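First up is the structure itself, then whatever we jot down about it.
Yeah, one chain of the complex is gone here, protein chain that is, but the others are all in their spots.
Chain lettering (A and B) follows the sequence in which the chains are written, and residue indices restart at 1 in each chain.
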Amino acid sequence: MRPTRRGVGVLLVAGAAVAVGAQFGQQALGAVAGPLFVAVVAAAGQVYWAGTPTVERQPPRRGFPGERRSVELTVDGSGVARITDRLPDGIDGTTTTARSLPATVRYDVTYDRRGEHRLGPVDVRVTDSLGLVTASTTVDVTDDVLVYPRVYRLGGPEAFVRTLTPDAEDRQAFDRLREYVPGDSLRDVHWKSSAKRDDLLVKEFADRNSDRGLVVVAEAEEGHADEMAAAAATVAMGALESGLAVELVTPDGSVDTGYGDTHRVRLLETLARTGAGTTGRSGDADVLVTADADGVTVTVEDRQRAFEDVTVSHDNPLAGEVGS
Amino acid sequence: MSVLARVRGRLPWGETRLLALLSVALVLGAPLRTMYHLIDVVGSPTVFLVVTVVSLAAAAVLARVLRPILAIAVGAVLFGAGLVWYVTNLSTDPAVSALLRDTLALLSGRRLLQIANVRLWVISFAPAPVFLTTYFALRRWYVTATLAAGTALGFFVLTTDAGVVTTLLGVVGAFATIGFGTLDTLDDGERRTAERNAAGPGTSTDDEGIDSGRRGVLEQLAAIIVLPAILSRLPSVAGTSLSFADEEQPTVEGSIVDADESMTVQGDITLSPTVRYTVESEEARYWRVAAYDRYTGDGWVRTGNDSPYDGTRLAGPPGDSRTVRQSFEAESDIGTVPAAWKPVRYNGDPAVELTTHEGFQPVGDVAAGDSYQVVSEVPVATPRQLREAGTEYPDVVTRRYLQLPESTPDRVGETTATLTQNAQNPYETALVVERWLQNNREYSLEVERPERNVADRFLHAMDRGYCVYFATTMVTMLRTQGVPARMAVGYTPGEQVDENRWVVRGLDSHAWVEAFFPGHGWVQFDPTPSDPREAAEQARIEEARGDGVESVDTGETGNGSEFTQTETPTPPPLTEDNETTTTETPEPTNTTNETTTPFGGPQGDSGGEGSSGLTVPDLPSREETALGLVALLGTAAGLRRAGVTERVSRAIWLRHQRRTDPETDVERAFQRAMYVLQDEHRPREAGETVRTYLDAVDADADVRHLATLRERLRYGGTVSEVAADEAVEIADSVVSNR
C-alpha cells in the first residue's frame, strides 16, 4: 500500500497548511490540515479493509487463429480498481480497464497463434474512493485456452480422393457372414453358406467408404510446426468430411483411427499442441505432410505436391462451427 | 413509476454526475460565500452577483464548444483583466512593491476586509475561478475544477476571511467532487464502451459497482467531517494549528484589546484580573488602545495601514482642548500602548507606529517593566457647542465611518429613528441612544452569541450583554442616522491608588463609542451601564484575591500568586456559529418595557420581542446541518459495508413475521427456517435441491413438513390459510429454538 501522486499532493498541502498556520495563526487552516490528513488515513483504512478482490474468469471458448473472442471477468470487492488480465503471446487484446468494484469486465481478444495458452494471472490495483492510497495485488486466477491450427479448404472431395487417396481397391467382396436376425433383408442372405447349415447366414457388407481409413503423418523442421499443423489439419478435416476415418501421427502425439465429432476434436487438439520434429512412422503414412524452410509438401504414395496447390482457398471450413 | 423515478428519468444526467456537480457547487460555494460576505459588509452585492452569474453562464455555454486549453487561456485572461482593472481603479496609486507587500500580508493572515476597496477587489477577481471551475466541472475534468475552486478557497483561508465551517464545507466539497467525479468518469467511460459494443449480449452498466463506489465516497467524507472534529478536542491536539475547536472562554481583554486588526464579537466572556499597567496621569481618562471603523455584522475590522511615527508632535483635535500628560509602566507582558484620546506625542521604550485612527501601536511586544510617556490633547467642547456642530462632515469621514453591511436589517434604522425622533441634532441623537442603552439593557458577561447581525439582535432580541455589545449597537444605530461613529477599545481608568496613580487590570478593558462632530473631532460616549460593570469588576478582583492570584495586585494594592494564562494572540474565531461550542440554553428573555428618553419620547418598547419563556435549544446553522447530514450518510454507508445494517435488519426479519397473505407467509416462514439451518449447518449450495439439502443436514421432521408445505405452494401452486398458519408456527418455533 502506498499513497498515489494525488495522495502525496494532499499530504504536502496539509503539511504546508500546518506550517503556515503555525507561523501565522490562521485558524481555518486547521479545518484544512485536519481533514486532509484524516482523508489519507481514512483512505488507507478503506484500502486495507477492501482487501484483495476476488476474480472469476469465464474463459473464452476454443477457436482458430484470427478469431475474436470475448473474455468476461467477474471482480468482487470494493473500491476503484484497475484490472489487467495478463495475456500470453499468441493472444492479442487490450485488457486493462478501470472500474468501481464490484464489476464485470468484458474485453475482446484475438487468437493469434495455435497452441495452448494461459490467461492470467490478474493484476489488480485497488484505490480508495478519493484516489489517495493504492494497493497492488496479483490474483492468481488462470485459465487455459486452446487455439486450434489453421484449417484451409481442400480442392473438393473428388479432387481430394483423386489426388490424395491411395488407389482404390476392389470393394466387391463382402466383409463377413453372420446369423440371420428377423428384420434382415432377404437379399443379403448368403445362400451358399446357408445351405450348409440349419439357419440362414447373411452377408454383412462393409460400407464402401466406412472402412476406408487414412493415416496422416506430419513432420516438420524446427520453427515450422505451425505450417505443418495447418496443413495436417486441413488434410485431416477434409478426409473426415469425405467420410474417411483418420489416424493421425504427429511428433508430439498421435490419435488412433476414428470418426465423428469427438474424433475431430481430438485431432484438432493434438495438432494444436504438437511441436516440430519427426515421428519415425513416415513409412506407414497414407499421406505425409512435411514442413521445412522451403515450404510444406504433401506426399501420397510417390506423388508429391506443394500444399498450396492442393488448397483451393484459405477459408476455414470449420469457421462458425467451433466455439463461437 | 414513482415520481422520483420519473423525475430521474427526465434528467439528462446520471445520479453520479449530479452528485459530482453538487459537490462542485459546494466547493465553489465556499469561496463564493466568503466573497459575498465581504461585499455585503461594504455595500450592495448586486454587481458581484451579476458578475458571478455571467461567469457561470459563460462557462456553461462554452463547456460544449471550447477546448480545454482555450478555456485555461480564457481563465488566465479573466484573471489578468481583473488584476489590471483592480490596479488601475484604485484611488491611490500604489507602487508595485507596495502591492506585493500587501498581497504577502494578505496571505499571512491579514483580512481582506481591511482593504479599503475590497468591493473592487472581489469583483475583479471573482470571475476567473468561477469560470474555470464551472467549465471544467461540466467537462468532467473534476480534479482541475477542484484545483480552481480550491485555490480560491485557499486564498480566503490564508486571509482568514473564510470561517472554519465554510472552509470545512469547502474541503468536504473538494473531496466529494474528486470522489464522485472519478466515479462519474468511470461510469461515463463504461457507458461509452457499452454503446460501442452494442452487439454484446446484455451489457448492463455496473450499477452495483458505482453504487458501492458512491457509498465509499460517503464513508470517507463522513470520516473527514467527524474525526478532525473529535481530534480537535484532544488535549494534545487542541491549540495546535491542526485543531479548529474553540478554546476556553476568552476574556474581555483578549477579545478586544489584544485583537489585532480585526475582532469578532464573542459569546460568554470572563474578566482577567491580572494587573497590566500602572499609570501616572494628570487626570483619569479612558486609556484608549485602538478604534475600529468597518462593521461586518459579527465583528469589526480596522481598515488601512499603519504608518511610521518619527517622534514629532501630531496635530491635536480641531477645536478646544486641554493637555494631559501620562506616564505608563507595563506590569506584565502586553501588546498595546494605551493612552488618552487624543495622543499627540509619544516617547518610550517600545517603538511605535501610527494607526489610521491616529493612535499608537507598538511594533513589537511590550515587556513587563517597559515604560512610556504620552502627551494627549483632550477635546473640551461644551454640549451647546456640540449641538451646534452641524452636519458638514468631510468626505474622508463619511466614506469610512458611515459603513454598514448591506444585510443589516432595516428595522435597526427604523427603531433608532423612532427612538430619536425628537432629537434635533446629532449630539442629541447620540445622547438619546446612549441613555436608552444604559437604561434598557442589562450588563452581563454571559451571552449567547447571536448568529446574525450583533447590533440588530442586541437591539431587538437580546436583553443583556457586555461592553462590546453596547458599543457595537450604539455605533450601528448612530450610523443608521447618518452620524459618523466608530468603536473604540481600551481600558477604563482602573483602581486609583493615589492622587494621580491608577492601577489598570485586564478586567478594566472596555469598549466604547466615538462620534464625529465637525469642528471638534471625535467625542467619546459610553452606552454601557457603569454601575453593574464596576460591580462585576470588583467582584472579580475579590474572587481572584480569594483564590490567591498574585498578579491581581501590585505592591500598591495587594498580593497574590502569579497566574498566567498563556494568551497567544487569539486567532480570529469563526465567522459562523461554531459547531463545537457547547450551546447553552438561553435564558428566557423578559424585556423591561420602560423606555424613558430625556426629551419625552414615546413610551413603548423599541420592538423587543417578549418570548414566552420556553427554552428552545439552539438550532444548528444551515452549514452544520449540511455537514451533519453528510456525516450521517457516510456513517450509514460505513455501517452497511461492515454488514451491521444487514445483520440488524436480518435479525429483525428473522424474529418477527407480519402476516399478509398465505403465499407470502409460507414463503417467508420457509426462508426464516432456512436461514436458521444455514446458520447452524451450512448454506444450501447452488445446485443442491431443498430436499437434498434437508437430507444432508439431517433436518427435523417439522422443518421437513414446512418444506413440503412450501414445495406444494411453489411447485404445485396450492396453499391454504391452514397451511400458512402451520408454516408460520413452525418457523417461529425453529427461530426461537436456535
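Keep this in mind: contacts are C-beta pairs under 8 Å (C-beta built on N, C-alpha and C of every residue); 3 or more make two chains touch, one makes a residue touch a chain.
The criterion applied here is as follows: contacts and distances are computed from a predicted model.
S.K.: If you look up the hidden chain in UniProt, what protein name do you find among "MoxR family ATPase", "Glutamyl-tRNA(Gln) amidotransferase subunit A", "NADH dehydrogenase subunit N (Ubiquinone)" or "Ring-1,2-phenylacetyl-CoA epoxidase subunit PaaC"?
M.R.: The chain we cannot see is recorded in UniProt as "MoxR family ATPase".
S.K.: Would you indicate which residue among A:V32, A:A245, A:L271 or A:V300 is in contact with the undisplayed chain?
M.R.: Counting the whole complex, the residue in contact with the absent chain is A:A245.
S.K.: Out of B:V396, B:A686 or B:A701, which is the one that touches the chain we can't see?
M.R.: B:A686
S.K.: Looking at A:G45, A:P88, A:P121 or A:G258, which residue reaches the missing chain?
M.R.: Residue touching the chain left out of view: A:G258.
S.K.: Touching the absent chain: which residues on subunit B qualify?
M.R.: Touching the chain left out of view, subunit B contributes residues 685-692, 711-712, 714-718.
S.K.: Residues on subunit A that touch the omitted chain in the whole complex?
M.R.: Those residues of subunit A that touch the unshown chain are 58, 61-62, 146, 181-185, 187-188, 202, 204-207, 210-211, 245, 257-262, 265-266, 269, 321-323.
Just so we're on the same page, only the chains that are shown with their structure count from here on.
S.K.: What is the distance in Å between the mean C-alpha positions of subunit A and subunit B?
M.R.: Here the centre of subunit B sits 67 Å away from the centre of subunit A.
S.K.: Enumerate the contact residues on subunit B facing subunit A in the complex.
M.R.: Going through subunit B, the ones touching subunit A are 108-109, 143, 154, 157-160, 162-168, 171-172, 175, 178-179, 182-183, 186-187, 189-190, 197, 200, 203, 206, 208-210, 212-213, 216-217, 219-220, 223-225, 227-228, 231-232, 240-244, 568-569, 571-574, 641.
S.K.: Using the touch definition up top, name the residues of subunit A that touch subunit B in the complex.
M.R.: Listed in rising order, the residues of subunit A that touch subunit B are 6, 17-18, 20-39, 41-43, 45-46, 49, 70, 78-80, 98-104, 106, 108, 128-131.
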